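All protein chains but one are shown in place.
What follows is chain A.
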Amino acid sequence: MFGAFSTNHLIYLLDGLLWTVILSALAFILGGVAGFFVMLARISRFRWLRRVALVYIQIVQGTPLLIQMFILYFGLGVFGISVPPLAAAGLGMMVYTSSYLGEIWRGAVGSIAKTQFEAAECLGLTRWQALQDVILPQALKIATPPTVGFLVQLVKNTSLASVVGFLELTRAAQVINNSLFQPFLVFGVAAFFYFCVCYPLSAWSRSLERKLNVGRR
């Protein structure tokens, strides 16, 4: 009655998967850059800057990504900027990513002993030099497992871009399901695709954690 699931549908889903990966990569790169600045603001010497960053993080982490997507999508539209779905979705994901990565990285920097900062200062390094040559190389090691772990969240959350009409894997599955009405099969395949991307990342994050043994330092 509804037609069968064919190779064409599979290709359509794979195309959606490709866009999911593209959006994830975009969000990670843009969100990573923004997140780095969020981290810098969080450890700044200026109290007002730390406050601003904290408020930013609390707003972003205190509201659902879905609502952020809607605000960006309708908000930009209101100002007469017609946004292609990729831009709205990418921007939404960037904001979301920057707040989480900023906080993860601040935690990593914060876990470096304060004496390291002081020693760098004694050696006459500027604050920026100390950060670049002493703190960040050490923090990078600690930050890697949770960052990879966050990537899983990121890939999964790109599925919410479907609500602003961005044709990624979830949207593709919805479109196919609307014509076939075989939800178990269609969403099962979509879930399997997500799993294929996310599970290796989860496993990688776990093995990194074990190798670094961050929990028992």
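In this text, contacts are C-beta pairs under 8 Å (C-beta built on N, C-alpha and C of every residue); 3 or more make two chains touch, one makes a residue touch a chain; residues count from 1.
Basically, contacts and distances are computed from a predicted model.
Enquirer: Can you pick, from "Dihydroorotate dehydrogenase(Electron transfer subunit)", "AMP-dependent synthetase and ligase", "ABC transporter substrate-binding protein" or "Polar amino acid transport system permease protein", the UniProt protein name of the chain not displayed?
Expert: The record names the chain that does not appear here as "Polar amino acid transport system permease protein".
Enquirer: For the chain left off this view, which of A:84, A:165 or A:183 is in contact with it?
Expert: Of these options, the touching residue for the absent chain is A:183.
Enquirer: Can you name the residues of chain A that touch the chain not displayed here?
Expert: 58-59, 61-68, 70-71, 74-75, 78-80, 152, 156-157, 159-160, 162-163, 170, 173-174, 177, 181-184, 187-188, 190-191, 194-195, 198-199, 202
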